[in-house]
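Right, I'll just put the structure down here and ask away after.
Note that one protein chain is taken out, while the other chains of the complex remain in position.
And now, subunit A:
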Amino acid sequence: MIDVTASEWLKVRTVRSTWYLLLSVVGVLALGTLISYLMTAEWDRSTPDVQAAFASADPSVVVMPFAQFAFGVLGALVATSEYGNGMIRTVLVAAPRRLVLLVAKVVVVGVGALALGTAVSFAAYAIGKVVTGDRPAPISGDPFSEALPALFANGLAALVIALVGLGFGVLLRSTAGALVTLCVLMFVVPVVAVLLPAPWNNRVVSVTPLYLGPQFSGQLTGQLTPAQALAVMIAYLVVALGAGALVLVRRDA
(Lines give C-alpha, C1' and ligand atoms only; values in the text may rest on other atoms or scores of the structure.)
Protein backbone atom coordinates (compact mmCIF):
# COMPACT_ATOMS: atom_id res chain seq x y z
CA MET A 1 0.00 0.00 0.00
CA ILE A 2 2.72 2.46 0.99
CA ASP A 3 4.83 1.44 -1.99
CA VAL A 4 1.97 1.84 -4.43
CA THR A 5 1.12 5.24 -2.95
CA ALA A 6 4.74 6.31 -3.23
CA SER A 7 4.70 5.18 -6.84
CA GLU A 8 1.56 7.19 -7.56
CA TRP A 9 3.13 10.22 -5.93
CA LEU A 10 6.19 9.79 -8.14
CA LYS A 11 3.94 9.37 -11.15
CA VAL A 12 2.10 12.69 -10.65
CA ARG A 13 5.36 14.49 -10.16
CA THR A 14 6.95 13.07 -13.29
CA VAL A 15 4.39 14.18 -15.85
CA ARG A 16 4.34 17.66 -17.30
CA SER A 17 0.56 18.08 -17.12
CA THR A 18 0.77 18.35 -13.32
CA TRP A 19 3.21 21.21 -13.53
CA TYR A 20 1.23 22.94 -16.29
CA LEU A 21 -1.88 22.76 -14.13
CA LEU A 22 -0.09 24.20 -11.12
CA LEU A 23 1.38 26.87 -13.35
CA SER A 24 -2.10 27.75 -14.60
CA VAL A 25 -3.26 28.12 -10.99
CA VAL A 26 -0.36 30.49 -10.35
CA GLY A 27 -1.34 32.35 -13.52
CA VAL A 28 -4.90 32.76 -12.30
CA LEU A 29 -3.58 33.92 -8.95
CA ALA A 30 -1.67 36.62 -10.85
CA LEU A 31 -4.79 37.50 -12.83
CA GLY A 32 -6.78 37.69 -9.58
CA THR A 33 -4.16 40.01 -8.18
CA LEU A 34 -4.49 42.27 -11.19
CA ILE A 35 -8.28 42.36 -10.92
CA SER A 36 -8.05 43.04 -7.22
CA TYR A 37 -5.61 45.86 -7.91
CA LEU A 38 -7.80 47.42 -10.61
CA MET A 39 -10.86 47.23 -8.38
CA THR A 40 -9.02 48.90 -5.56
CA ALA A 41 -7.77 51.64 -7.87
CA GLU A 42 -11.35 52.19 -9.04
CA TRP A 43 -12.52 52.27 -5.42
CA ASP A 44 -9.95 54.94 -4.64
CA ARG A 45 -11.33 57.11 -7.43
CA SER A 46 -14.99 56.67 -6.44
CA THR A 47 -17.25 58.77 -4.24
CA PRO A 48 -18.11 57.38 -0.77
CA ASP A 49 -21.66 56.30 -1.71
CA VAL A 50 -20.33 54.37 -4.71
CA GLN A 51 -17.54 52.96 -2.52
CA ALA A 52 -20.08 51.52 -0.10
CA ALA A 53 -21.68 49.53 -2.92
CA PHE A 54 -18.36 47.91 -4.00
CA ALA A 55 -17.86 44.19 -3.81
CA SER A 56 -14.84 42.86 -1.96
CA ALA A 57 -11.58 42.97 -3.93
CA ASP A 58 -10.72 39.48 -2.67
CA PRO A 59 -9.21 37.59 -5.64
CA SER A 60 -10.62 34.29 -4.30
CA VAL A 61 -13.81 34.91 -6.23
CA VAL A 62 -11.87 34.55 -9.46
CA VAL A 63 -9.14 32.20 -8.29
CA MET A 64 -10.94 29.51 -6.33
CA PRO A 65 -13.41 28.17 -8.93
CA PHE A 66 -10.62 27.96 -11.46
CA ALA A 67 -8.16 26.40 -9.03
CA GLN A 68 -10.75 23.87 -7.89
CA PHE A 69 -11.49 22.94 -11.49
CA ALA A 70 -7.75 22.61 -12.12
CA PHE A 71 -7.52 20.12 -9.26
CA GLY A 72 -10.49 18.29 -10.74
CA VAL A 73 -8.61 18.08 -14.03
CA LEU A 74 -5.56 16.83 -12.19
CA GLY A 75 -7.63 14.12 -10.51
CA ALA A 76 -9.14 13.05 -13.84
CA LEU A 77 -5.74 12.98 -15.54
CA VAL A 78 -4.25 10.77 -12.83
CA ALA A 79 -6.61 8.10 -14.16
CA THR A 80 -7.22 8.93 -17.82
CA SER A 81 -3.60 9.63 -18.75
CA GLU A 82 -3.03 5.91 -18.20
CA TYR A 83 -5.96 4.71 -20.24
CA GLY A 84 -5.41 6.41 -23.58
CA ASN A 85 -2.04 4.75 -24.13
CA GLY A 86 -2.44 1.41 -22.35
CA MET A 87 -0.08 2.40 -19.54
CA ILE A 88 -2.77 1.20 -17.14
CA ARG A 89 -1.99 -2.41 -18.14
CA THR A 90 1.68 -1.89 -17.46
CA VAL A 91 0.73 -0.34 -14.11
CA LEU A 92 -1.70 -3.13 -13.20
CA VAL A 93 0.93 -5.75 -13.97
CA ALA A 94 3.19 -4.02 -11.45
CA ALA A 95 0.38 -3.37 -8.95
CA PRO A 96 -2.39 -5.87 -9.65
CA ARG A 97 -4.52 -5.21 -6.56
CA ARG A 98 -6.88 -2.74 -8.15
CA LEU A 99 -8.52 -1.32 -5.06
CA VAL A 100 -5.11 -0.72 -3.55
CA LEU A 101 -4.16 1.14 -6.70
CA LEU A 102 -7.31 3.26 -6.52
CA VAL A 103 -6.80 4.04 -2.84
CA ALA A 104 -3.22 5.07 -3.61
CA LYS A 105 -4.47 7.45 -6.28
CA VAL A 106 -7.12 8.79 -3.90
CA VAL A 107 -4.49 9.47 -1.23
CA VAL A 108 -2.15 11.27 -3.60
CA VAL A 109 -4.83 13.34 -5.33
CA GLY A 110 -6.73 14.01 -2.10
CA VAL A 111 -3.76 15.07 -0.01
CA GLY A 112 -2.33 17.10 -2.88
CA ALA A 113 -5.59 18.91 -3.62
CA LEU A 114 -6.34 19.58 0.05
CA ALA A 115 -2.87 20.96 0.76
CA LEU A 116 -2.51 22.98 -2.43
CA GLY A 117 -6.15 24.06 -2.49
CA THR A 118 -5.86 25.39 1.05
CA ALA A 119 -2.56 27.06 0.19
CA VAL A 120 -4.05 28.76 -2.88
CA SER A 121 -7.05 29.86 -0.82
CA PHE A 122 -4.81 31.43 1.83
CA ALA A 123 -2.59 32.99 -0.82
CA ALA A 124 -5.57 34.58 -2.58
CA TYR A 125 -6.86 35.97 0.70
CA ALA A 126 -3.43 37.33 1.62
CA ILE A 127 -3.03 38.96 -1.78
CA GLY A 128 -6.41 40.64 -1.36
CA LYS A 129 -5.35 41.97 2.03
CA VAL A 130 -2.04 43.26 0.70
CA VAL A 131 -3.68 44.99 -2.26
CA THR A 132 -6.50 46.61 -0.31
CA GLY A 133 -4.19 47.56 2.57
CA ASP A 134 -5.93 49.41 5.38
CA ARG A 135 -9.02 50.31 3.32
CA PRO A 136 -12.29 49.47 5.09
CA ALA A 137 -14.93 46.86 4.26
CA PRO A 138 -16.53 46.03 1.86
CA ILE A 139 -13.62 46.58 -0.60
CA SER A 140 -11.37 44.82 1.88
CA GLY A 141 -12.46 41.26 2.65
CA ASP A 142 -13.52 39.86 6.00
CA PRO A 143 -10.96 40.08 8.81
CA PHE A 144 -8.72 37.03 9.00
CA SER A 145 -10.40 35.44 12.02
CA GLU A 146 -13.79 35.60 10.30
CA ALA A 147 -12.48 34.47 6.93
CA LEU A 148 -10.61 31.46 8.33
CA PRO A 149 -13.44 28.86 8.10
CA ALA A 150 -14.13 29.87 4.49
CA LEU A 151 -10.44 29.51 3.64
CA PHE A 152 -10.33 25.96 4.96
CA ALA A 153 -13.65 25.13 3.30
CA ASN A 154 -12.12 26.18 -0.03
CA GLY A 155 -9.35 23.65 0.47
CA LEU A 156 -11.87 20.98 1.39
CA ALA A 157 -13.91 21.75 -1.73
CA ALA A 158 -10.74 21.44 -3.82
CA LEU A 159 -10.25 17.96 -2.36
CA VAL A 160 -13.83 16.93 -3.12
CA ILE A 161 -13.68 18.22 -6.70
CA ALA A 162 -10.28 16.63 -7.34
CA LEU A 163 -11.54 13.25 -6.15
CA VAL A 164 -14.76 13.56 -8.12
CA GLY A 165 -12.54 14.24 -11.16
CA LEU A 166 -10.55 11.10 -10.32
CA GLY A 167 -13.73 9.09 -9.97
CA PHE A 168 -15.01 10.30 -13.35
CA GLY A 169 -11.63 9.50 -14.87
CA VAL A 170 -11.64 5.91 -13.62
CA LEU A 171 -15.26 5.52 -14.62
CA LEU A 172 -15.06 6.99 -18.12
CA ARG A 173 -11.42 6.20 -18.98
CA SER A 174 -11.32 9.18 -21.29
CA THR A 175 -9.85 12.61 -20.57
CA ALA A 176 -12.39 14.43 -22.72
CA GLY A 177 -15.31 12.52 -21.21
CA ALA A 178 -14.21 13.13 -17.64
CA LEU A 179 -13.46 16.82 -18.15
CA VAL A 180 -16.70 17.55 -19.99
CA THR A 181 -18.68 15.80 -17.25
CA LEU A 182 -16.85 17.73 -14.56
CA CYS A 183 -17.29 21.00 -16.43
CA VAL A 184 -21.01 20.45 -16.87
CA LEU A 185 -21.42 19.62 -13.19
CA MET A 186 -19.41 22.60 -11.96
CA PHE A 187 -20.22 25.34 -14.43
CA VAL A 188 -23.14 24.45 -16.69
CA VAL A 189 -25.62 23.03 -14.19
CA PRO A 190 -25.59 26.15 -11.94
CA VAL A 191 -26.25 28.38 -14.96
CA VAL A 192 -29.02 26.24 -16.39
CA ALA A 193 -30.57 25.61 -12.98
CA VAL A 194 -31.29 29.30 -12.63
CA LEU A 195 -34.00 28.80 -15.27
CA LEU A 196 -35.82 26.27 -13.12
CA PRO A 197 -38.90 27.40 -11.18
CA ALA A 198 -38.32 28.41 -7.57
CA PRO A 199 -37.43 26.88 -5.18
CA TRP A 200 -35.78 24.28 -7.43
CA ASN A 201 -33.39 26.76 -8.97
CA ASN A 202 -31.70 27.50 -5.67
CA ARG A 203 -31.92 23.91 -4.48
CA VAL A 204 -30.13 22.58 -7.53
CA VAL A 205 -27.50 25.32 -7.49
CA SER A 206 -26.84 24.72 -3.82
CA VAL A 207 -25.76 21.11 -4.39
CA THR A 208 -23.32 21.84 -7.24
CA PRO A 209 -19.69 21.53 -6.19
CA LEU A 210 -18.63 25.19 -6.25
CA TYR A 211 -21.36 26.19 -3.79
CA LEU A 212 -20.67 23.50 -1.21
CA GLY A 213 -17.51 25.04 0.32
CA PRO A 214 -19.12 28.40 1.17
CA GLN A 215 -22.23 26.68 2.56
CA PHE A 216 -20.08 24.38 4.65
CA SER A 217 -18.19 27.30 6.16
CA GLY A 218 -21.40 29.22 6.77
CA GLN A 219 -20.33 32.01 4.43
CA LEU A 220 -23.32 31.32 2.18
CA THR A 221 -26.62 30.72 3.96
CA GLY A 222 -30.21 30.10 3.05
CA GLN A 223 -30.08 26.66 1.45
CA LEU A 224 -27.90 23.97 3.04
CA THR A 225 -26.70 23.96 6.61
CA PRO A 226 -22.98 23.28 7.07
CA ALA A 227 -23.80 19.70 8.07
CA GLN A 228 -25.94 19.20 4.98
CA ALA A 229 -23.24 20.70 2.76
CA LEU A 230 -20.72 18.27 4.23
CA ALA A 231 -23.14 15.40 3.67
CA VAL A 232 -23.51 16.36 0.01
CA MET A 233 -19.72 16.50 -0.35
CA ILE A 234 -19.43 13.03 1.11
CA ALA A 235 -22.19 11.82 -1.17
CA TYR A 236 -20.25 13.08 -4.20
CA LEU A 237 -17.17 11.19 -3.06
CA VAL A 238 -19.05 7.99 -2.34
CA VAL A 239 -20.87 8.01 -5.68
CA ALA A 240 -17.96 9.06 -7.94
CA LEU A 241 -15.30 6.92 -6.28
CA GLY A 242 -17.65 4.02 -5.60
CA ALA A 243 -18.72 3.83 -9.23
CA GLY A 244 -15.09 4.20 -10.29
CA ALA A 245 -14.01 1.40 -7.96
CA LEU A 246 -16.73 -0.89 -9.23
CA VAL A 247 -15.75 -0.36 -12.85
CA LEU A 248 -12.04 -0.67 -12.09
CA VAL A 249 -12.50 -3.99 -10.34
CA ARG A 250 -15.06 -5.46 -12.71
CA ARG A 251 -13.98 -4.43 -16.16
CA ASP A 252 -11.02 -5.83 -18.09
CA ALA A 253 -8.17 -3.39 -18.13
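The definition used in the following text is that a residue touches a chain if its C-beta (ideal position, glycine included) is under 8 Å from a C-beta of that chain, and two chains touch if they have at least 3 such contacts; residues count from 1.
As a working rule, contacts and distances are computed from a predicted model.
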item: "Acetyl-coenzyme A carboxylase carboxyl transferase subunit alpha", "Cytochrome-c oxidase, cbb3-type subunit II", "ABC-2 type transport system ATP-binding protein" or "Transketolase family protein" - which is the UniProt name of the missing chain; value: "ABC-2 type transport system ATP-binding protein"
item: Hidden partner chain, residues of subunit A it touches; value: 3-4, 6-7, 10-11, 14-17, 81-82, 85-98, 252-253
